[in-house]
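First the structure, in the form of structure tokens, and then the observations on it.
For this view, one protein chain was removed and the others were kept in their places.
So, subunit A:
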Amino acid sequence: MSDFDAIDSLLASVGPEAALPAPEQRLRLREAARLSKAQVARALGVSPSTVTGWETGRDPSGEVRTRYAYLLEGLRERLESEPEPEPVVEPETSSVDEVDDAGDDVEFLGSPEPCVLCGRPARQRVAGFAQHLDPAECDAEAPAAAPARTEKVVEAPAAPAPAAPARTEKAADARPQPAAARPSGAPSAKPSTRRAFQPPRPEPTDLVTHAVRGALAEHHGDIEAATAALVKRAIPDAMRLLDESRKGARYDIIAHPWIPDVLRKQTAKGADQIWEARPKWTRRELPPGEHEVTALDINGAYLSALKTHLPLGQLEHSTGFAHDRRRAGVHLITPPVWEHEDVLPNPIGNRDEPGPLWVTEPTLRLLQRLSGPKYGLCEPPEIHESFTSGATENLLEKFRIALKDARDAAIADGDEVTLEYVKAMYSKFVSTMGESNYNRELYRPDWMHIIRSQAFANLWMKAYKAHDEGLAVVRAMGTDELHVIGDWRGVFAEGRGVTEVKVKDTYTAGAVGTED
């Protein structure tokens, strides 16, 4: 029997896909209903970014498409019907228990349909289900008062509901209430309660503004002295901001885990064995002719790189080819052969030694991505061993957002002190989070390498984007330097935000076959 059920449900799912309005229509409907993306996403069981995707052109499929269509249809009906009842207050509506009906959309049917609760004809539909509004009407052996009321309803088919007292009395019954028939996925617009007389919770960004204001006051408005003082205390301040941003968070920051030998420095001033894949690439030969080369600078590369898959706890050893996408760490891989050296930098940077090397998560993921069907630029990398731990991309997200907001505000206000301070905070945070004596609160060399590699991988993807859009990439250097030939303004936005690029230099190259 259950086999047939499964087949039935499969057949049901094969049916025609639910029709959806155009993407801009979806956005308009949601905004007109004053629903947030998060609310919609929660109701549909997807992430808010998925809802963003649907509203900018992507289409959902499967069961979630049906539910999304249902939601949009409901919103459209409600919005179309709403303007009419608002100005004209119907006398019947006033008798309705408002609390009960606030969340229900009651429709009135011209021809009666069987009630979902008792099966007898009903003239109302709540959230798509035909039912009697009063449980008394479902009951065949109704109390003496019920028939009279039913007659009244029949008299005036448009009357939405009988008086409230009857309902509250019946609420004690085990009989299902109409609200119970509502599908659980339907959104309920419940206003969030906020406690009164609470001090405002300090936002992480406030720490930055307070620090800047305090430093300026201390140095009597001397901008240079205040900046120097702020830059000096950037590391402890960044750690404080990190603590602040992790309040109420799901994961602890583990600051001193056991570190495998590959992440340990061989000597006091030496390096460990991790290859960060820093790009240092210049095109071998330019296309013929003379070219105007633009040196672009990626804004806040390390700030953006804070969003990456960071291992949470102690790194555990594993061997073999399998890569678990929920974990992150460092991997010993044999990199694939790179055949596009003429036009694009090697994603593992310019490595002189052949053979296996230890790379971090972002480099590995970049290589895997490039070996996938979408890019098909190389073979997949071979993983030999790994030191990984369960990972999350959101560990430093609040920290990053706080710094980004402070940076954006500082740019908008032309506030150079805050700008320098924020820059010192994130760059020093990244460079001292390993085995540095300048920051003893955090010993995570793995994070340091991973964040740097993420910055390099981000630059590589920008180089690829430029190449893909028809620009000639001339040079990719360090974390934030990209030299291109061609109309780059069509590819990258110019500005000072973290998603934008700024021009560092323009020069002419290629006349005599040399560049730069």
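Operating definition for what follows: contacts are C-beta pairs under 8 Å (C-beta built on N, C-alpha and C of every residue); 3 or more make two chains touch, one makes a residue touch a chain; residues count from 1.
We adopt the following convention: contacts and distances are computed from a predicted model.
The protein name that UniProt records for the chain not on display, among "Acyl carrier protein, AcpP", "Transcriptional regulator", "Xanthine dehydrogenase family protein subunit M" or "Peptide/nickel transport system permease protein", is "Transcriptional regulator". Only one residue from A:Lys232, A:His256 or A:Lys280 touches the chain missing from this view: A:His256.
Across A:Tyr443, A:Tyr464 or A:Trp488, the residue that sits in touch with the chain not pictured is A:Tyr443. Only one of A:Gly214, A:Gly313 or A:Gly495 touches the absent chain when the whole complex is considered: A:Gly313. Listed for subunit A, the residues touching the missing chain in the whole complex are 252, 254-258, 313-314, 440-441, 443.
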